[in-house]
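There's a structure below that I have some questions on.
Complex shown without one protein chain; remaining protein chains in place.
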Amino acid sequence: MNIRRHPIGAVLSALVIAFLWLPLVVVFIGSFDTNSLLTSWTGATGHWYSQAVNDPNVRAGFETTLVIAVLSSLLSLAIALTGALWWRRAPGRARLIYDGLVYSRIVVPEVVFASALFFLFLKLHFTLGLPAIVIGHAVLNSAYATLILQARLIGLDPALEEAAADLGATPWRAFRRVTLIALMPAIIAAGLLAFTFSLDDVVTSYFLQGTSQSPLPIVLLGMIRFRITPEINAVGVFVMLLTVALLSLAVTVLSTAGRLGRSSRRSRLVSLYER
Amino acid sequence: MTLACFVIPLGLIFVYSFGSENLINFNVEFGWTTANYRAFGSSLYLDTLLRSVVLSVGTTLACAVLGLTLAYFISRQGPRTQRLLLAAVIIPFWTSFIVRTYSWVDVLQNDGPLDNLAHTLGILGPSSHINLLYTPWSIGIGIVYSYLPLMILPIYVSLERIDPAIYNAGADLGATPWRQFRRIVLPLARPGLIAGSIIVGVPAMGEYVIPEILGGGKTLMVGNIIANQFQETGNYPFGAALSVTLMALLLIVLFVLRRYQVTGEPAT
Partner (left out) sequence: MSSTTTAITLDAVSKSFGELVAVRELDLDVRRGEFFSIIGPSGCGKTTTLRMVAGFEDPTSGTILVGGRDVTRIRPYHRSVNTVFQSYALFPHLDVWENVAFGLREARRPRAEIATRVQEAIKLVQLEGREHSRPSQLSGGQQQRVALARAIVNRPDVLLLDEPLGALDLKLRAELQTQLKDLHRAVGITFCYVTHDQGEAFSMSDRVAVMNAGVLEQVGAPEEVYRRPQTGFVADFVGASNRLRGRILAADGEGRYRASIDGVGERRVSGAGGLAQGAAVVVVVRPEDLELSVTPAEPGGIAATVVDVAFLGAQRTVRLESPAVGALVASTSGGARSVERGSAVGVTFRDEHSWAVPVAV
């Protein structure tokens, strides 16, 4: 077995992985700690969870974050989908520019991007707040969504759309009946990814929130700055579970995409759609 | 095509946002000109910039070393083990960024787990503490922690393509494990290393949250200063100037790294 051949590697790797998981474990444990000072363990309690759930700040922040995430992920998908479809047929030069746009959104430090957007909105006299944040997230996260969609598009047999056209489908119908269906898993995964990133975003939200209710991550940031209690841990655990669940869903959807279901129930559903 | 009309606004937003920066910059520069940049030269800001660069480089290196080790190890395992390990690497990455960063406050603080461990192991006497929190070290650890998966993945992708038979061939031709590593693995991992360095090093320079949480307001990076200019001080032009400088710096780094990446060797 390979571990025997690379004992050093195995040990180092184990350490690194432990390193990666350590903080999560600490947060998890800390969320049950009765002692709000976090310096020593004095017994388990669920107190912080109930406090978190009942904290008005936390609830408002959570609601805001959800709304932002839903709206921005939909917008991200729209941008990514239209962009990726265009990119497929685009000439070389234009493609390069588009790829550059995608790449730069991922690589550029968020501070730079957020401050620039802040400027832009200021100049345009566009009020900051929820809509601004939604736009900011959408522009940023659509880059990741684009990558996922592009990857799936490349794998599609171009003959499929030709076949649809050959059989009488106009471009729109060919898209609806063939391409969209083939893309659906990628669309779902991309949407979930954009959603998760939006949930988690700090910098852009911070710059663009104006005077409106802050999204959850910023509420958390405030809490961290001013008073450190295990309530933060509790909220943290909630968010952790949520994001992990969502992304696991995305991965599952993507990986079962290749293996289309065999149940006749599914084909009948598709037939209904076809009608 | 109607599709294009979606792409263009996006592009416009992005391009314009940078344009607007420069606009503001230039507008105000007519009055302030170098005043902005001179203020920039004052030691406080230079210090911060220097610290940001050092942290970025340092953490990128640390990520590279750790990432390479782990990526190499994973790539040598069987497919199922590989998937398992990759999941172990990626899942923590999926949790809330803030929470992850914040958890290090818990870990690193005096009288926290790490401190206690040091005491138990006898590394530190009872009266001294690790004093790690709220220093550049804690920021560094936070950055490495957050960005490590971003380094591991590209390297893994590069290494995963290697036909395992190559290692056998190397051994067959008399290469010791270390030499194998140097002469086979490193060159082949290079594209992944460079991609990883870009994805880690560039955003790391502009980090805001990590220094904010783990620096505790005492230690700052460029990102924090920029943010402060906008949010608290209201000194937009200066913030813009900083932003532009940061971008310029990063573009240079990016440019250099890309030339390594494309040609596989330093371009002459």
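A and B label the chains in the order they appear, each numbered from 1.
Convention: a contact is a pair of C-beta atoms (placed from the backbone, for glycine too) under 8 Å apart; a residue touches a chain by one contact, two chains touch by 3 or more.
Bear in mind that the values here come from a model prediction, so they are computed numbers and not experimental data.
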{"item": "Touching partners, among the displayed chains, of the absent chain", "value": "A"}
{"item": "Residue, one of A:17, A:70 or A:182, that touches the chain absent here", "value": "A:182"}
{"item": "Touch with the omitted chain, as defined above, among A:15, A:97, A:163 or A:245", "value": "A:163"}
{"item": "Residue ranges of chain A at the interface with the undisplayed chain", "value": "157, 159-160, 162-170, 173-174, 177-178, 181-182, 260, 262, 264, 267, 270-271, 274-275"}
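Here is the rule we go by: only the chains that are shown with their structure count from here on.
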{"item": "Interchain centroid distance [CA atoms averaged], chain A/chain B, Å", "value": "20"}
{"item": "Of chain B, residues touching chain A in the complex", "value": "1-4, 6-7, 10-11, 13-14, 16-18, 20-21, 23-24, 66, 69-70, 72-74, 76-78, 81, 85, 88-89, 91-92, 94-100, 102-107, 109, 111-113, 145, 148-149, 198-199, 202-203, 205-209, 212-213, 217, 222-223, 226-227, 230-231, 236, 239-240, 243, 246-247, 250, 254"}
{"item": "Chain B-touching residues of chain A, taken from the complex the two chains share", "value": "2, 5-6, 9-10, 12-13, 16-17, 19-24, 26-27, 30, 38-40, 78-79, 82-83, 85-86, 97-98, 101, 104-113, 115-120, 122-123, 135, 139, 142, 196, 199-200, 202-203, 206-207, 217, 220-221, 224-225, 228, 232-233, 235-237, 239-240, 243-244, 247"}
